[in-house]
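Have a look at the structure below, then the notes.
With one protein chain withheld, the remaining protein chains of the complex are depicted in position.
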Amino acid sequence: MLGSGIIQGLAVTAKNLVGSFHDPARFTTTQYPEERTKLPENYRNFPFLVADAANDPIGSLRCVACQICEKECPPQCIYIEKSKDKKPDAAGKQQFFPAVFDIDTSVCMSCQICVEVCPFDAIKMDQVFEIATPERFNALLLDRGQLAKPNTYYQQIHPTEAAEVDARLAADRKAGEEKAKAAAAAAAAKAAAAKAAPAAPASTAPSAPKSPAVPGTEAPKPPTTA
Amino acid sequence: MIESPSSPLAPLAGAHVRAVHDAFHGDLLEVSMGPHHPSTHGVFRMMVTLDGETVVKLKPVFGYLHRNHEKLGENTTYLGSMPYTDRLDYFCSMTNNWAYALAVEKLAGQAVPDRAEYLRVILAELTRLLNHTCLAGFLLQDAGASGTPLMYAFREREKILDLFESLSGSRMMCNYQRFGGCRVDPTPAWFDAARRVTEEYPRFLDEYEALITGNEILMARTQGVGRLSAALAVSAGITGPMLRACGVDYDLRKAEPYGFYSRFEFRVPLGDHGDTYDRYMIRILEMRESVKILQQALRDIPAGPIFDSKAKIRAFRPKAGEAYGRIEGPKGEIGFYLISDGTGNPYRYRIRPPSFVNLTVLEDMCLGHTIADAVIILGSIDIVLGEVDR
Amino acid sequence: MTFAFAFLAVLMVASAGVAMLLRNLIHSALLLVLSWAGVAAFYLWAGAQFVAFAQLLVYVGAISMVVLFAVLLTRRSAGSVADVEPATFARAAAGLLAAGLVGGVLGATMLRSHFPTATGEAPKISVHDIGVDLMGPQVAALLVVGVILTVSLIGAVVIAATDPAATDKEDKP
Amino acid sequence: METPEQIRDRLLARFPGATVTLVVNPGASGQHSLLLDPANARAIAVFLRDDPVLRLDYCSNATGVDWPEKEIVETTKVSVPDPAGGAPKIVEQKTKRIQPGYLEAVYHLYSMALKTGPVIIRLRTGNRTDQVALPSLTPVWRACEFQEREIFDLYGIVFTDHPDLRRILMWDEFKDHPMRKDYVEPDDYEWEPTAHDEVLVRAKAHAAAAAPAPVAPPPAEAPQP
Partner (left out) sequence: MTAPAPLTDSFLERVPLLVRDFITGWFPEPIRWVVAGLLAALTILLVFATIFALLTLLERKIIARVQNRPGPNRTGLPWLPFTEGRVFGLGQPLADGIKALTKEDIVPRDADQVLHFLAPVVLVAFSLMTFAVIPFGRNLVSVDLDAAVLFFFAAGAGTELAVFMAGWSSHNKYSLLAAMRALAQLISYELPLLLSVVPVVMLAGKLSTTGIVAAQAGWKFGFIPRWFVLSPWGAAGFVIFFIAALAESNRSPFDLPEAESELIAGHLTEYSGFKYALFFMAEYFGMMALSGLGVTLFLGGWQAPLPVLEVIPSYLWFGAKLMLLILLFMWIRATLPRLRMDQLTRLAWKFLVPLALINLGNAAFWHLSAAWPGLPLQAVRYAIGVAVIVIPFFLIGRRLSAGVAPRTYRYAP
């Protein structure tokens, strides 16, 4: 009869009114500053540079200024200036490092493509969202110092992902050392052979131990599992 | 059987338009609704000419949100455009990603593993659920309910967005699909959460329909309002729920099965009147079908890789050629037309947005109705300006 | 009590007079409504509650709306100031003449008839008595008024609801 | 569903005057298209829509594509007889050829009645400057109305007897066509904190153009209107 639909609708709103007092499913508001919802582990906001040593973040940056992320970044908000000299990285190999590494967070849209294309796991996504600043230009331009954060912080915000990355880096480093040991052993054996046959022409110096396998830009990085 | 209409642009002035309208009478009221009007779903403007209350002429004006997305696509790499597709129809970022990935895979002949195909179907159907729920909420908001159905819609939408956030990292800007699969493999905990949401959804839909579908005031406001004939709909390229509300049986998931849709058993609801009430009801029934698809997909998703071994993330250069890929998005058929010249950037990157084409018949539907109806008819088309203006 | 009487009399006459002189048609219509409210207050002062509230309901509620709608619908120009013709000498003379004649007739009748001197307190009549009286001796007048009102209402509805197509025909040049 | 070749042959048979050529799509998608000549494009379109076999009643997508002048260097192998009577030598001759540019409108047609796949037709303009008119297909498929207005707006193809050919995305007073390859952006430069590459070049130009103010830190400079 006329009006039964309206009465049915009123019943639904009444059920919700009463439900919102006792049924948690019908009361969805969290009072933000006091109560906070737990962020899911995959949550991503602005990127940050991973540094191996906590005490000297800028010195121990993993980034080798290869500028792949600068080229791939869709809104072009990363600006890198490669340093002239080199410094030893975690595996002891001489690598460049970024003299200037700026990210303009007013342009960055947190799409994490830089993380995906970085072959050195040097840049990861952060979980900060309370970063409002009064000043419109310079405060949003984060330089190397503000971006560098230690690996321990990375393990804290993305635990499983960090564990995977660390395991892979450790495995690479071990493989690198074994290759270096094997190369050193081979060099030693060759040197011994050269000594055994002094007349033989000096064999060409063994090629420098191949640097730890820099995963070619071609090989796809296995996708990170959540 | 769809007979071809005579020239579709037969003079629009029907009986409802008073015969004599010349400067002498001068009683026509020119109203500009938008772009700051509270009920135009974004920066959209309608130049409406009123004869008293009835709409006599209605010219949509848009382009306020135009940022030339397609030129951007030509200046960035294939991968670089993927996060921009989230910003097209910002309600359904997963289906936008899938449409773009499908087109590029068709362009490069790239294979996709089974698990990734299942994941894509699950995420697309979840997007369809949240889009149709929000549509019903906005339709009631235009009809004047003080936001109650909209709040229920957003309560349910939050549950689905939590799933997207825990999977892809961001609620609305997921940037999740890649050419040849997906980016992140969900954990078993994620699948349990997804199953819980899918089980609870029919209960929410029943309560939602009890509040809205039988409501006499809504039926009076929407039945017989904004009627669209099947012939005009097909000729005007209308797609999605709006087309099926006119009784035309054309759903890409059935008409041209892409992905793994042929493996799932679901039905396509059709309306008979093609008015605003049918467009609302078709979306409600489609949600129930989406829940069925989700249950089947979540039940038998296989293990295995989610990213094709030969696929490349960076330095992706498809051979020269062109391809047009399209999928059944929640708002209609969203298509991507790509021309590649062998370099890393696409030579031509074109999006066929559903709401942009569906707006073609806005004037035909609003003629003869009052201005209050024009607001509801616009709401029933379900437009999002990010996609209309590109 | 005389102060209240004087105040009401001045209120009624002044508002009606100013209503005539104003150029803004809407202002004069609203001042007319004020004078009707004055009449209602006058009834209250005289102790006739039922008539006062009926006057307030009918005049201030309904007839003021009719007057305002009439003012709005008849004028083409959107301006609120009515295009009143300038007051020429001939018009003023004609106006005064008419006022003089009407005043003379009224004055004569009032002087000749004699009113019984007010006997102190006005009779205490309850609404019930009015009802009984209306339904008793006055029922014929009540029914006639009822019929007239219904006929006029139906006539208005018929005129308003004629098929718009019909009016189109006359519009076509 | 007929292959593009069969459709072309039927069209040629049916419309003797028309030139319908097959444009092969080298990509993996295998979606070849038919190039129609603008003169009787509309007649062919009406036939495609009303033909009982094809019934292409739904025009899904109408796109504009800009092909600017291209310098094609063809290397042809020519055998040059050796003046000394020896064996003729194969010599590669490079001939430079300027292929004239043109604007193109691509239509993807589907059949909702028969649920059959895309038939793609292409219309090309004379050149990119004055002969930019093409017959509008809106009277055949109403779906092209907004999309052809967008092609006119962003590419500059003038569609003859389109019901309402106005700019749809850009504002009406806008002069140029932004999607053309040779479009030059207006110099509405705004100060950007991490200017690099071409933005850096524009930043330096503007810094130089601005009065040589005392070397104040750049952000103080008001962004140009």
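A, B, C and D label the chains in the order they appear, each numbered from 1.
Here is the rule we go by: contacts are C-beta pairs under 8 Å (C-beta built on N, C-alpha and C of every residue); 3 or more make two chains touch, one makes a residue touch a chain.
All values derive from a computational prediction rather than experimental measurement.
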As a test of the contact rule: which chains in view would the missing one touch? A, B, C
Using the definition of touch stated at the top, determine which of A:T28, A:Q94 or A:N138 touches the missing chain. A:T28
Cross-chain touch to the chain not pictured, restricted to B:R67, B:R196, B:R267 or B:K319, is B:R267
Touch assignment to the omitted chain, from B:L79, B:C134, B:L294 or B:V375, lands on B:V375
Looking beyond the chains shown, say which of B:I282, B:A297 or B:L385 touches the absent one. B:I282
Go through subunit A and note every residue touching the omitted chain. 1-3, 5-6, 9-10, 12-14, 16-17, 19-21, 26-29, 31
May I ask you to list the residues on subunit C that touch the chain which is not drawn? 24, 26-27, 30, 33, 40, 49-50, 53-54, 56-57, 60-62, 64-65, 68, 72, 80, 126-128
Missing-chain contacts on subunit B, rising order, are 29, 38-39, 53, 140-148, 151-152, 155, 211, 213-221, 223-224, 249, 251, 254, 267-273, 277-278, 281-282, 285, 370-373, 375
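Just so we're on the same page, only the chains that are shown with their structure count from here on.
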Sort out for me whether B-D or A-D is joined by the greater number of C-beta contact pairs. B-D
Subunit A and subunit D: spacing of chain centres that average the CA atoms, whole Å: 41
Cα-centroid distance, subunit B relative to subunit D, in whole angstrom: 27
Considering only the defined contacts, which subunit B positions touch subunit A in the complex? 76-77, 79-84, 148, 152, 155, 158, 162, 165-170, 173, 175, 183-187, 190, 207, 210-217, 219, 306-307, 311-315
In the complex, subunit A residues that touch subunit D: 76-79, 102-104, 106-107, 137-138, 140-141
Mind pulling up the subunit D residues that touch subunit B in the complex? 25-29, 31, 49-50, 57-61, 63, 65, 106, 108, 112-113, 115, 117-118, 120, 138-139, 141-147, 154, 163, 167-171, 178-179
